[in-house]
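Note sheet for the following structure.
Shown here: the complex without one of its protein chains, the others still in place.
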């Protein structure tokens, strides 16, 4: 196949009579489909009982793909159990947060500690690898599907205790880490430790726990337990196939799993994008950048998106004309080398029958959706290989930290209303709308490439992070953090020092107390013409200068935003949840100091994204998220690779409503 | 007893000392009470342990009724278990949706598959029939009480599997019907199938299921399982009493049970009417018509209504003066031959002690409620037999289909906000307020009597329905259906053809895609001066003409309502959830074509209902639901049977606030 952006999607032909397959493939050709994800839900087909395997259908699917020049991303299918397995080995079914052992149903419901599950899932992976490693259609391995959830059975409890023994070494260390002197929790035997659930440490649900430390370790254990399942399957594959890249489809900003712990084990990152209703374009953009950040900036796959609608939501709006194309180019702009759909043909029954598909129930090629998909297929073919392997030349980093996310959202006090994603997205959005390329990186990433490091709600600070942030400022960079940062150590223990703990020296502030208020309370921030809500830390400057102040309440006139000169650089502390305008003001001032405001920063609906191809070609994606045309003045001379049109610096550059340009800069 | 509308209610004298009974009967006479429902909660009284029966109290109640010329509707009382039964045979207690086996408490909680329950309930029915079959007071049998709910125990799971075997025959057939290729669900043994519950296929509750087909079959099984209990008791009665009619009190529009499957087994229909707060008058009217439709238009009993207030709701408003009388005549207008209360005397304790009663705790005969009840008793006595056995001469049919209700409301996508009852009621209300008599019939009813067939949200189409609807149009009738109709077959599988599936030819439209939006989004429909919400199907006319269009969004100008000439008739397709005004406009246009607009269609608060008595007498009920008088011009010469007053055609006819007239037309 010619090198180009991969295009296709999940294809489950086993749900249809074979006469339909011919029609499918005719339409695939029309839409320039070159890649099919196969086998995600085929376990009950390929293994009708413990001792029988039947790959007849898969053989046909892969052979046909190969014959027509298409590639297959082959799933091990271990995320959806066959009924016989759940009945024969009840321990493969999960025990839920409420302590209830489930029985057969749904999917994504296997106990990660079940020996039967582990044995049979890896056997399946091994069989598939043995059979298809050398198949000409094989492009990549897709292990399991959308890993998530956890299990509270006795086997998982035992596995949790083993994991804790590994992590803490001794009970004394665990008692110290978990502060078990609180509420008389000192453990004297590992066996006394229970998974934190509705029957033990939790009330009101998974975010309300008596012991944050226990729950945090449970989240980490869960991440590792599911990763263990992935690794076991990968190892089984590698026994038969040394080279074909292996991935699993992640879910972007997915709280339950710390993907940074998974990243080293993926040969490439891939993810499924289903943005929340009414999410602004920067929401999926943040997820794209997070996924790109998993493999240090290497391109990823968009493994799933819907061509039209979802089905699982209370309300499932239709993607409007042009929105699919725009979202697809946005993925590419942020680093996707493949953009695939869920799903190629709509299922006839069950809970996803109304989920959008490239081919609907009637099998037509003259629907609006098919027409848009086919048209986009042509554009991607025409675009060719130019974007493949390109990198994002970001000078701004955003720290994204699952531990801080967890610690913040399971904390009792000061406010359950502060949400990690919303706050982090607020700073990301401001930087992106100001035209900055942003790398979204883990807290232990190398920070030397960056001029600006944004670290909002960095609740947990561990390792040498504070020192590394100080180094950024010392050499002239800017570090920004916010309220509720620098609060706890790796075990969720408050630092026995002034807030913001290890960040205090860099920030040049001291915080003794903080107010929290209901969402209807509005705190004016006069210097920024902005408003703040939810949490208001009372800041005592200790070297920092006051940039903006609170406008009301007994702390009126005290600092809400500070700036601290540190080395050759500076450190910003934002002590409250500023509104959009306030965050914009602060972030633009930070970026401006480093010359990082983009040329179209005055056009908030126009997203820009730079990419540098392996051969040094500099690309600039322009994405117009408005329903109206955008009239720009070209900041550089460039050629739009989608139209072939060349625009001179300083002349008019117009983007259609929802339009895209992929400019090759001179 | 003189033939007349039965009047009375539930009477549980076992809750009071016998000296109170004398007072009760004195008041019964004052209020012209002629019918008492007895024994609904007496099991623990009549059978104090497995081997003892004691009918002393029941004997006294029935003997006294007979002595005073009253009739008894005798309940088998098997809906409320005695404590000893629940303790001795724990399997009579249900296992709930969450998998929890219950213990003794409440009522309506027996496992329908429990052998102990079945044995002892039928034994009780047999004993009662043996003892009272020939009792002079016996008027009818009332089996159990308000059947509902279901059980997820192992016995029910086994019964479900048996039911599935009967329905599907083979596992291959079941796998095909349920689309088990989806999510790897192919069953290889009947024993692998689990009832769909919170522990298996469901999340977020009973309406969210991974397999709609499984859940649908579970609903059907539940209907049949409870029906099996009813039939077992009926059979036990019939062994001793060949003639006395048997019923059970249904609950109108009650989603859990498909009453159309029960209808053939009831000797007459009866139901309990407790409309939702602020329900418009057409809400109980629809339920009355649905109940009348169960037995092909034969009269039914209003088995329960409250004379004043309910108790079980968060807020329990009082029926205002005149409302009880109006609701009672409405029931008669729609086909009730009996109107009874729950309850004759208020219980002293437990959860219904504040439920309204004809006689309150103080036993007074000078309360407003008692006075209204007694006055109404007098009117019914005066009215005599004229309405008994009358039929409704409707030329409009509304299809009401439990399968569509279920399939629509458990569907993932396009919108969880579309509710079957609300949508169906919208069309019913429009037709009724326009003055049309409406029969509410099952989808397999004989449609030949009707000029107009309304089939809103007919999500599931099965059997020869499409052909039968086409026949209606071919012979000159009008068929109307709406968005989300014609979507799935009997197993909830999408039709592999254009939407609306088998209805497409009749409707002359094709639908490829549909938008769903939050409730705050309003779509104008300019041609109807109306608004639409929730779901917007994009219609491609294929023979139909456009009647009204969408006013905004990318599909502005495309059809929202179409009309298709078909044979001598026509077919209307309403592609979105129109507001009240829009539905009115469409329905009135449809009715007008057939001359079905009523003479008082301009008075929306005045309900009209025709009845034709067995002797051919034509009655017209006029019900004024407004708090103001209605000033009409008589459309015909007629005599009001309530007042004896005769009105000439063309002269003034005034209805009091909340007033009723029962006109005998000339």
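The first chain written gets the first letter, and so on, giving A and B; residue counts start at 1 in each chain.
Everything below uses one rule, namely that a residue touches a chain if its C-beta (ideal position, glycine included) is under 8 Å from a C-beta of that chain, and two chains touch if they have at least 3 such contacts.
Fair warning: this is a prediction, and the values are worked out from it, not measured in the lab.
The residue touching the chain not shown here, chosen from A:63, A:98 or A:235, is A:98. Set against the missing chain, the residues A:411, A:624 or A:660 yield one that touches it, A:411.
Within the whole complex, the absent chain has one touching residue among B:3, B:204 or B:368, and that is B:368.
Across the entire complex, the residue among B:320, B:464 or B:645 in touch with the chain not shown is B:320.
Mapped onto chain B, the interface with the missing chain covers residues 12, 14-15, 41-45, 48-49, 77, 80-84, 86-87, 100-107, 277, 308-318, 320-321, 346-355, 360-364, 367-369. By the touch definition given at the top, chain A reaches the unshown chain through residues 98-99, 178-189, 191-194, 196, 198-203, 209-213, 411-417, 491-499, 512-518, 534, 538, 553-554.
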